[in-house]
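Every protein chain of the complex appears in place save one, which is left out.
As written, the chain order gives the labels A, B and C, with residue 1 at the start of each chain.
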Amino acid sequence: MAGSTFGTMFRITTWGESHGEGVGVVIDGVPAGLPLSGQQIQDYLDRRRPGRNKYATARSEADEAHILSGLFEGRTTGTPISIAVYNKDQRSRDYSEIASYYRPGHADYTFDQKYGFRDYRGGGRSSGRETIGRVAGGAVAAAVLAKLGISLTAYTASIGPASCSPERFDRARILESPLYMPDEDAEKEALAFLDECIENQTSAGGTVECLIEGLPAGIGEPVFDKLDAELGKALLSVGAVKSVEIGDGIAASLALGHENNDAYKAAPDGSPVKLSNHAGGIYGGISDGSTILVRAGIKPTPSVSREQEALFADGHVDTIRIKGRHDPVIVPRAVVVAESMCAVTVLDLLLRNAAATMDHLRKIYE
Amino acid sequence: MAGSTFGTMFRITTWGESHGEGVGVVIDGVPAGLPLSGQQIQDYLDRRRPGRNKYATARSEADEAHILSGLFEGRTTGTPISIAVYNKDQRSRDYSEIASYYRPGHADYTFDQKYGFRDYRGGGRSSGRETIGRVAGGAVAAAVLAKLGISLTAYTASIGPASCSPERFDRARILESPLYMPDEDAEKEALAFLDECIENQTSAGGTVECLIEGLPAGIGEPVFDKLDAELGKALLSVGAVKSVEIGDGIAASLALGHENNDAYKAAPDGSPVKLSNHAGGIYGGISDGSTILVRAGIKPTPSVSREQEALFADGHVDTIRIKGRHDPVIVPRAVVVAESMCAVTVLDLLLRNAAATMDHLRKIYE
Amino acid sequence: MAGSTFGTMFRITTWGESHGEGVGVVIDGVPAGLPLSGQQIQDYLDRRRPGRNKYATARSEADEAHILSGLFEGRTTGTPISIAVYNKDQRSRDYSEIASYYRPGHADYTFDQKYGFRDYRGGGRSSGRETIGRVAGGAVAAAVLAKLGISLTAYTASIGPASCSPERFDRARILESPLYMPDEDAEKEALAFLDECIENQTSAGGTVECLIEGLPAGIGEPVFDKLDAELGKALLSVGAVKSVEIGDGIAASLALGHENNDAYKAAPDGSPVKLSNHAGGIYGGISDGSTILVRAGIKPTPSVSREQEALFADGHVDTIRIKGRHDPVIVPRAVVVAESMCAVTVLDLLLRNAAATMDHLRKIYE
Partner (left out) sequence: MAGSTFGTMFRITTWGESHGEGVGVVIDGVPAGLPLSGQQIQDYLDRRRPGRNKYATARSEADEAHILSGLFEGRTTGTPISIAVYNKDQRSRDYSEIASYYRPGHADYTFDQKYGFRDYRGGGRSSGRETIGRVAGGAVAAAVLAKLGISLTAYTASIGPASCSPERFDRARILESPLYMPDEDAEKEALAFLDECIENQTSAGGTVECLIEGLPAGIGEPVFDKLDAELGKALLSVGAVKSVEIGDGIAASLALGHENNDAYKAAPDGSPVKLSNHAGGIYGGISDGSTILVRAGIKPTPSVSREQEALFADGHVDTIRIKGRHDPVIVPRAVVVAESMCAVTVLDLLLRNAAATMDHLRKIYE
């Protein structure tokens, strides 16, 4: 199993390389009867292309989603939705130079070791273009979830040292921001830091957070397929992600037990009020009805303009300089990818939970 | 799918509750012909019971592994190995009090929400005893890996603010240490901190690291079933884990691209030498032949002696005090669990990689 | 993956050999809140032991089911149900003779080829005792289905040339019959034929049918996981089954199209009446609300008393005679196994169908 499928009940199978005919996804397990338009999918794909500025590679044309199956008269039929995005930019080039060495920080070496050779024209399956299929799948998952009152909001939480503050969190500006940051001050700081990176011929990393709101309690399977475990796998399967945190995450390791437990108080009318959400809405791998918070840490873009020492395919080491334009940061482009992976994961577990109790079955079959 | 199975080719299916007849595991996909003794499994289980001291609950008797199938004349047969550990300590008790409320920081509430009721006698499937099956499975996985020259070493990397230093890393003392810490100074600091926690009727969290050495390059599937993604799921599926990091982990988000890339230099004889391992031995989700490093962050034990506000099953909120003896830290007990989950994960991907190339198939079938 | 797990949402994982400590099953994905007693499982297991007569091996004691997890106060908790049946009859014997050759018609040779050696004390995993786990799983599945108004009825449809007639089908006598045959005349003929087989030191095969009644329309997934495809796999996974038929089965290959189509007529009140059920209740892999009919063909017991030519482990061929008592037929013992596999299969697809439409999701989550 080459591992191109994610999910059990709702599952996406992605295909395609950076320098092939195209990329795409087959989305299986979509509940029948969902109103769905091509535009909903295109909107998600367009979010992969943040403002064409000096912080992100300009592509002259959008990635256009072609829906090849699974819809009839504007509704999902319950059969797989196949979506293809054809590559437009396949000009023949001389790849002899980059074929000779393994780019530092990339998967060139490991692909070669695994398969005995590699498609040296680009990142192949480890290219960022592979995420197009994930995002198309996420758009469909999010559409199902939205109908059930569940929403996802991902954003750039930090770039290098520039970190958003909860106090200045402005949800409305996320999709307006060139960096998808909800905090204007942090964004200014981030932009200045990125200018510095460009000047120094280097790149920056950062973190992405995703809020999942409206999720009912009870979602997630105990033991191995916990909600947090599946979200963790989903996010760590995105290239460049090197850490995942749930709720307070790494900070919880340093907390004291009586402070880290989310406690309740009685409201004036006696109803229970949860006083904190250190756990990020998940206990025992199961949602508790609060907002889910997950955070992914992303390493700096490995392609930088400055000279680096690289391993060559013939075994020697030498200095190289990778040509072309390099994005100083990929974190903003990863925002919609993270949101998509969370949407796919949550929907899958929501569908799996539909068979959790005899009561659920009675509602359906009686 | 209630999610009690982990793995594709090598798979463990665990069962059992804290207050039932016992706990156990069915281990399927074990390669045939591996010499294996019950003692190898028992040794792993015994590591779940760190030194009977004031930092860990004393149980008078060991958890005894009963191997019910899958071995013949001291070797694995290729058929499932079923292992049971029967619960010895099932005295009837009055559970009426703890049945009435949801313990803060535990999964009591979410289980109830998911299934409509819960086994109120203890943690049920979210109890630490569930990990016994994982550890038995990990012992078998580690035995296979050892025969192929692959070893795993997990240890407590920090407890609260007491953090092991790479400079003082002493591998030999890990299994000797009451806290499974490789750094004596850090251990002293940790013990003092735990004394403080006990005094303050609270508890501590910490981090566990696992090194995987000898793993060949090429292990891990591109895209969704990346080595790091599967390790992340494996570790986040362990109760109380709230963060997972690969290599430099969260620190990579703050690094600069040219520094974070693992570079090579030529040795005097011309052979390549990798100068760093920021990536933790994984690129594009595939091992590069270096040591794999993963880190799991663990929240403080939720059961503390002091008074807490808790939600009751009838909806009201009131002050409770959980009786009994409470461990001030569970991190040391999680060390062998983390190592086991890593072993299961790595073996599964190693077996999946056996069919990756035509060359591999020719070696087997020609 | 050694293939010891069956099902996606409702899944059974069996373990155990004929000459090991015992056999058993872990049943995962059981909906929570189902009232379930040990006796319900025992009743199914007892059906594996048809009347202790000369047509079936007499075992002095019943196979006793030990439920180790997954129940609380008489109801399922949603967590895995682990069931073990310990082998009682493990007297040490001299196996040197049967270790030296491969029994004709058995899996001795293929196990040896696959794994490099075999447990020569008996059938190992290919022993009939392996089906105990299936039957325990089937008992649980049938209990869920019964609560939803779905019932299964399996029976011996033929033994050798003695075949039950639809005209003489008497459902009430199935569980009373020593051969589980619903037709008394056919049973008499079968008993006479078996006497002949015993006299001739040979054995007989036959067919088992299973009716599934009350199944709602819409169960089964189009394309690969069709209801009939999954039933076919389920039945062919039972040792000795060499054919599977749905509805008219093999006879449909000889029919004419206009006769084979199940047509409707209008009842006097205008409501539609289906006039036939050639398709066995399945169209396009999906149930149509009619009775499902499947049939499994079972080969004669390979162990016979007469002399046979056998392949020896050292490569030579010689005459052997297998000692001990041999059942002249195993078809009656396979009846409850077939019923169990059908129950597991149907429940799994029923649970999977719970997420098929937005309407289903709204019923559960709104």
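Note that in this section a contact is a pair of C-beta atoms (placed from the backbone, for glycine too) under 8 Å apart; a residue touches a chain by one contact, two chains touch by 3 or more.
Computed from a predicted structure; not experimentally measured.
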Which of A:84, A:255 or A:298 contacts the chain that the document leaves out: A:84
Residue numbers in subunit B that touch the chain omitted from display: 8-10, 29, 31-34, 78-79, 144, 147-148, 216, 222, 350-352, 354-366
Residues of subunit A (touch criterion as defined above) contacting the omitted chain: 1-5, 8-9, 11, 13-17, 20-24, 26, 28-30, 32-33, 66-70, 72, 75, 77-82, 84, 114-119, 124-125
Residues of subunit C (touch criterion as defined above) contacting the omitted chain: 1-6, 8, 14, 104-107, 109-111, 113-116, 125-126, 130, 158, 160-161, 197, 200-207, 217-226, 228-237, 239, 242-250, 252-266, 270-273, 275, 278-280, 282-289, 297-304, 306, 308-311, 315-317, 352-353, 356-357, 359
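Convention: only the chains that are shown with their structure count from here on.
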Chain occupying the middle, per Cα centroid: B
Angle, in degrees to the nearest 5, of the Cα rotation that carries subunit A onto subunit B: 180
Contact pairs, highest-scoring chain pair: A-B
Subunit B-subunit C separation of Cα centroids, rounded to whole Å: 38
Length of the line joining the C-alpha centres of subunit A and subunit B, rounded to whole Å: 26
Subunit A and subunit C: spacing of chain centres that average the CA atoms, whole Å: 45
Junction residues of subunit C - those touching two or more other chains: 8-9, 29, 32-33, 78-79
